[in-house]
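Reading through the structure tokens given below for one structure.
Left out: one protein chain. Kept in place: all the others.
Labels for the chains are A and B, by order of writing; each one numbers its residues from 1.
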Amino acid sequence: MIDLLPSDTKIIPGEENFTKLNLGPTHPATHGIFQNVLTMDGEKIVRAEPTIGYIHRAFEKIAEHRPYYQITPLTDRLNYCSAPINNIGYQMAVEKLIKADIPKRVQYLRVILMELARITDHLICNSVLGVDTGALTGFVYLFQHRELVYEIYEEVCGSRLTTNLGRIGGFERDFTPVAWAKLNKFLIEFPLALKEFEKLLQRNRIFIDRTVGVGAISSEDALAYSFSGPTLRAAGIDYDVRAMNPYSSYEDFDFKIPVASNGDTYDRFNIRQEEMWQSLSIIRQAIDKLPSGPFHADIPKFYLPNKEDVYENMEALIYHFKIVMGESEIPAGEVYHSVEGANGELGFYIISHGGRSPYRLHFRRPCFIFYQAYPEMIKGSTISDAILTMSSLNVIAGELDA
Amino acid sequence: MNNTKTTDLILVPKPEGLEGEGFFATNLSKVVGLARANSIWPLPFATSCCGIEFMATMSAHYDLARFGSERLSFSPRQADLLMVMGTIAKKMGPVLRQVYEQMAEPRWVIAVGACASSGGIFDTYSVLQGIDRIIPVDVYVPGCPPRPEQIIDGILNIQRLVKSESLRRRDSEEYKAMLNKYGIE
Partner (left out) sequence: MIEIGKILGFLREQFSDAILETETQYDFEVVTIQSDSIIPVIAALKNHPEFSFEYLTTLCGIHYPDKSQIAVMYQLHSLSNNIRIRLKTYLSEESPTVRSLTSVFKSANWMEREAYDFYGIHFEGHPDLRRILNVETMIAFPMRKEFPLEDQIRTDKEDKMFGR
């Protein structure tokens, strides 16, 4: 049998009687593959040594060898539970680089899809948190509604999970009437299910006993560890990229940002619940105020022309050829754009030297940054509390390792 | 309501055999295959995006449990089928190998998704280009990620393999030679 403990597992003098427990890479409760070697004094965790990288797929290296439009499928697989947010965030970063002017309709449609994606990600996190405390019912009921969102994604872009949605400059087609019908059906049926799920867990005595005070982090520590998203807002700091640096017309919408004070698991659960309600409100506002207009920007150098024009028009043929071969003239420069992902500030840093592929593409991944604080958050707790802390942080392995 | 009588429902078709009053004679391998195929306990080795599609397959809409896989076992000692779903990086290879070695015979492996079958879109230095480089695989399910219907089709193919497997396969020379090729005892 090969020795699978990392080679740097230290035995510190004074800890010879402590047990070393391997919360290994394949563990049903860790929802992703990362390893924690826990040093335990009986039931209490004294120290945790995390090891990540078990799904390192070298996205940043691949991105240096692909043209800009071929990097969108890579961004899908970062936080695969809410793929549209990653896609749209990357496309907005490239649009910032090429200084494209995006029509209002595109921005509103993007807001609808990003909020839907946020709802699906929070659904997974909260229902799986319920599963880890033993309440499997919520998971089974809420996954039915994720199927409704998958159907909406299929209408818009053709795929369920890894959506590869939209293009640099907008969308490839407008929303069909079937998509609108499915969206309206979702907006009618989902709030009832969410209310039922809330009633199951939010004021449930057992759930409150298991989650209050578990995995707490103070606001100074959260800021020092560069937390973002629901984990930071649970600790008391109201930083939301949608409010601070609004993008894609978020300033037109009226929504609240929930903030809690203790930074423990119960607070994170409640913040994600409230964010789902706020997302539903944003989607309704976007549908009500949706302007008419084109579904893509007028950037013929970067957005593929219609196929009919390609067969008849010389210019369209040349543009089509140049875009597909990756010879569009991307200007040189460096740009950073961040969006509010479901886990926090998801940033895209692109350095372009004018070539076919980016010179350097760096993803600012929120899970990678806040997972550093995990050993400190579980010091002194029991294993069941450590599992709940990890579930409530919503660590997605794809985003952790990239 | 429709007019289905209880005699119309077929749960699992019975194997061919000689029937008479009070007895039913068939091959032992057919009976054992029937029992094994309809009660496969999978070990979901879910690493990335395909794992989320597996969660959708397990949940109520597509319901993998009606094929007999009601009990997911996370311990390899108690599992029949190793479902590898998602990218396996080279760092994860020894872990996968150790999980496979801990499974007891008869065991089957299904590689779900393009990354597990062949490395997928990640043709890089850090990703294992297909799990069949380290463990033997029975069924490959392509897709990125495969739809739940495709995953269920893969499970049905595994059921077909299990049902038709000879009882002596695991002791045969070819099987031992194949395991030796992978360096597994």
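Throughout what follows, a contact is a pair of C-beta atoms (placed from the backbone, for glycine too) under 8 Å apart; a residue touches a chain by one contact, two chains touch by 3 or more.
Note that this is a predicted model, so its numbers are computed, not measured.
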Omitted chain's touching partners, listed by label: A, B
Sole residue of A:E345, A:D385 or A:E399 that reaches the chain not shown, by the stated touch rule: A:E345
Listed residues A:K182, A:H296 or A:R364, member touching the removed chain: A:R364
Interface with the unshown chain - residue positions in subunit B: 90-91, 123-127, 129
Hidden partner chain, residues of subunit A it touches: 6-8, 52-53, 56, 58, 60-62, 64-65, 96-97, 221, 223-226, 237, 239, 244-245, 333-336, 338, 345, 347, 349, 351, 359-360, 362, 364, 368-369, 371-373, 401-402
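Just so we're on the same page, only the chains that are shown with their structure count from here on.
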Interfacial residue positions of subunit B with respect to subunit A in the complex: 45, 47-49, 52-53, 55-56, 59-61, 74, 86-87, 89, 91-92, 94-95, 97-99, 121-122, 124-127, 144-145, 147
Subunit B partner contacts - residues on subunit A that touch it in the complex: 1-2, 4, 24-28, 32-33, 53-58, 61-62, 73-74, 76-77, 80-81, 124, 139-141, 143-144, 146-147, 150, 160-162, 397-398, 401
